[in-house]
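First the structure, then my questions, so here it is.
The other protein chains are all here in position, but one chain of the complex has been omitted.
Entry: chain A
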């Protein structure tokens, strides 16, 4: 790992067991070149993914999160990914108000036979995260920035005043 410090970022991938994990496996078996920044977590279905998994991952410092499931209409459990799509889209639009760049999170669909599509998704997403650079260490917010935002909402600071 020390060799890779500064070169590799931490990207967490949540992949459904039936399609995308298979797709990643197909890409591996096919010996397609892929960036190695992604750490994969296998889940039963994209519908299993609580949006809070992603929020927690990003808040605690991951540089990116990628979610991938079966294509719509192709879910192993028939409709898990339809529910997932709504939740993930809501989360993606929620991240900016929290102060997390929504480009650090993406979701997509890759089937078990789409090794090449998987290679492309991983490559494009990893490049996107590298373009953004390592996630900000939120603990180290500069005092100037804190002072700037402190009075943004009138009345929000009534106790301290």
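In this text, a residue touches a chain if its C-beta (ideal position, glycine included) is under 8 Å from a C-beta of that chain, and two chains touch if they have at least 3 such contacts; residues count from 1.
Here is the rule we use: contacts and distances are computed from a predicted model.
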item: Omitted chain, identified by the protein name its UniProt record gives, among "Peptide/nickel transport system permease protein", "Coenzyme F420 hydrogenase/dehydrogenase, beta subunit", "Cysteine desulfurase" or "Heme exporter protein B"; value: "Coenzyme F420 hydrogenase/dehydrogenase, beta subunit"
item: Hidden partner chain, touching residue among A:28, A:44 or A:96; value: A:96
item: Residues of chain A in contact with the chain not shown; value: 51-52, 55-56, 59-60, 72-73, 79, 82-83, 85-87, 89-91, 93-94, 96-101, 106, 108-109, 117, 120-121, 124, 136, 138-139, 141, 145-146, 148-150, 152-160
